[in-house]
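Removed from the display is one protein chain of the complex; every other protein chain stays in position.
Here the chain labels run A and B in written order, and each chain numbers its own residues starting at 1.
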Amino acid sequence: MIDFVWLTLIKATPVIYAALGGVLSERSGVINIGLEGMIAIGAFTGVCVSYATGNAQAGAAAGVLAGALLGALLGIAATRFRVEQIVAGTGINLIALGGAAYGLVVVFGQPGASKQVAALGTGGETAMVVAALVLAVLLHLFLFRTRGGLHVRACGENPRAAEVAGIDPLRVRLWATATGGAFAALGGVFLAMAELDLYSDGMSAGRGFIALAAVIFGRWNPLGATGAALFFGAFSALQYTLQRSGIPSELMQALPYVAALVALAGFAGRARAPAADGIPYVPVR
Amino acid sequence: MESRGPVGLVHQHFELVDRLTVWENVLLGREPRRGWRIDVAAARAQVNELAARHGLAVDPDALVETLPIGIKQRVELLRELEREPAILLLDEPTAVLAPSEIASFFATIVALARRGTAIMVVTHKLAEVIAYASTVSVMRAGKIVAQMQTAQTSVQALAQAMVGGELPPLAQRAATPNAAEPALRARRLSARSEADAIEEFDLEIAPGEIVGIAGVEGNGQTALADALAGTIPHDGTLELRGSRGTIPQDRQREGLVLDWTIAENVLLGRQRSPAFHKGPQIDRGASVAFAQEIIEQFDVRPPRPQAPMRGLSGGNQQKVVVGRALAGEPAFVLAYQPTRGIDVGAAALVQSRLIEARNAGSAILLVSFELDELFALADRIVVLFRGRIAGTFAREGFDRGRIGALMAGGS
Partner (left out) sequence: MSATASRDAAIALAIVVVFGSVAMLVAGVSPLDGFAALLIGALGSSQEIAETLVATTSLLFPALGVTLAFRAGLFNIGAEGQLIAGGLVAGLLGERLAGPAIVAIPLLLAAGALGGGVWGALAGLLRARFAANEVIATLMLNIIAALLAGYLIGGHETTPLPPSSWLPALIPDTRLTIALLLALALAFVLRWVLRATVIGYELRAAGDAPETARRAGIDLAKTAFWTMAASGAFAGLGGATIVTGVLHRFNLALSPGYGFIAIAVALVGELDPLLVTVAAFVFGILQNGAIGMQAAANVPRDVVTAIEGAIILVLSGRRAFKR
């Protein structure tokens, strides 16, 4: 039982990080389909820098920074260039996944997977699991108790009203999307450097997409999204627990995705996205 | 533009965050802080104090989306007042208020002006200008064409200045035909839109009759119109003899595809009618000819069926919408604010065409927030209050005072 709970937490942690990133950016009005790519780029950059410096912490920091930059790229596209965010996010994913695959060959001289690098270890793994839960609480407090959080929510609901009140919605959205990218990259760092000690192609395995479902399922609320991520994590954990039961592994692997799909169908009607979520804003000034 | 101090602006369409509370909206960007977090108690007190000072009572913790439209305006006003503006701009502030609320609203505004705030009101309600303003400027086509002291002018003089001469007279009303059967009959109709609701609404409209719906916005007009247009579900019975033409509330969002041409737009709603397709294919010739017909009848500019809708002025866009709705002599026409936000010339044309449609035998339901428009066009006025009929007036018995009282919930 304890094993199952711990495994659930491990499986949920990358999704929690990415979902928190998604909550932050969507609360500001930017839909981030690129979470998947941000997980990958965080994982890949972290492994590369750890490989180059031999310092796992430096790698982790670099991974987070890379996620923030990719988030900023989406943020700039969404604010300055007013792109269709869903399409743009799909582009972000290809950039990150293709870029990482290319980078594997350039940096490690081999396709498919990197060499093993200095990683964060079991202590790091535990710390990052706890940190994900702490981050969820902090993000909740930020969004619902602080001025900055109120401003983020105002931008996601009615950016014009926010602008009338003297807030710069484009800046808030850019900042929220970049920070959200950093959060998602933490999920990638966890995958590659806490659970494992290498990057391999396809490592993100749709966790960014599951995170998007968790955002909806959690009603754009950090604690709700964390709960949803844990729910999906439990299905992932179940697949290990049931491995000896004779159910084919592919079907077990599909469980969290099917669960997300069913949850989406059962829940979508009742969930209400921030009113300006995904809609480009043209400032008055 | 120069001003000593900030300029406050109260929009006709409110700029409020619906899913935040009143205090969050009023103090947005200026929230009091204690340590790292917002000092909610102080914020609440601040809003209460502000509300008391201006006589604009609100519940600081209410969610804005749950408030009636008049209170929302109060919230918007408080937000601007909190910034202690030197100049306060109000855009059509009384459009959403009942006649009785208007007086107390202006009492607040006049009190503000006495305390030294410059107030500028953009409005087309000329009687209010004469009653409350000290000076007035008349704008036409983006230019100021007249400036005067209200004490030295009159509603008639202002109207003349606005139009820039005399408007062509409206089409003549033909004698009301005697119809055996109503074209539209609604019995105990109940429906709920996103904005409002109607309950157990009874209505009959005869061929050749215009029924005007009077009421303050938000008292069921949207639900009534959408139920009659068949775009929301309803309880009760609704019988319609013949075809239906609709002039929707929001022409750009509900009536047009702005990226398309005029010829493509006039086809909307008729795309499956045999006159406009040959087999699976759209009959382009027919749609262009139809567009040409509307363009000529309504003097649409530019007069090209292939002109993209987005490039047309609001008035010309509305002419296309109205032309499409009235084409083919529909048995029933639903006209929701058919002249909202368009220039006076286009408005007069639209009103005349509605009367002509009536003369030709269409039954018309006219929703308008302008009593003047209802008085000019309607054969009968039904007053709507909180989703129910508060009173019915035949044309001979139109009474501004009584209708206004019923709109505000009086008896």
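We adopt the following convention: contacts are C-beta pairs under 8 Å (C-beta built on N, C-alpha and C of every residue); 3 or more make two chains touch, one makes a residue touch a chain.
As the structure is a prediction and not an experimental result, all values here were calculated from the model.
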Among B:45, B:282 or B:327, which residue is in contact with the omitted chain in the full complex?
B:282
Can you tell me which of A:20, A:56 or A:73 touches the chain that was removed from the display?
A:73
Cross-chain touch to the chain not pictured, restricted to B:254, B:343 or B:356, is B:254
Touching the hidden chain in the full complex, which residues of chain B are there? Just list them.
229, 231, 246, 248, 253-260, 264, 267-269, 271-272, 277, 280-282, 284
Contacts from chain A to the absent chain lie at residues 33, 73, 77, 81-88, 90-99, 101-102, 104-106, 111, 205-206, 209-210, 212-213, 216, 248, 250-251, 253-254, 257-258, 260-261, 264-266, 268-269, 279-280
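Convention: only the chains that are shown with their structure count from here on.
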For the pair chain A and chain B, the C-alpha centroid-to-centroid distance in angstrom is 45
Listed in rising order, the residues of chain B that touch chain A in the complex are 9, 15-20, 24-25, 28-31, 33, 36-38, 79
Okay, in this complex, where on chain A does chain B touch?
141, 145-147, 150-151, 153-154, 157-158, 160-162, 164-167, 274-275
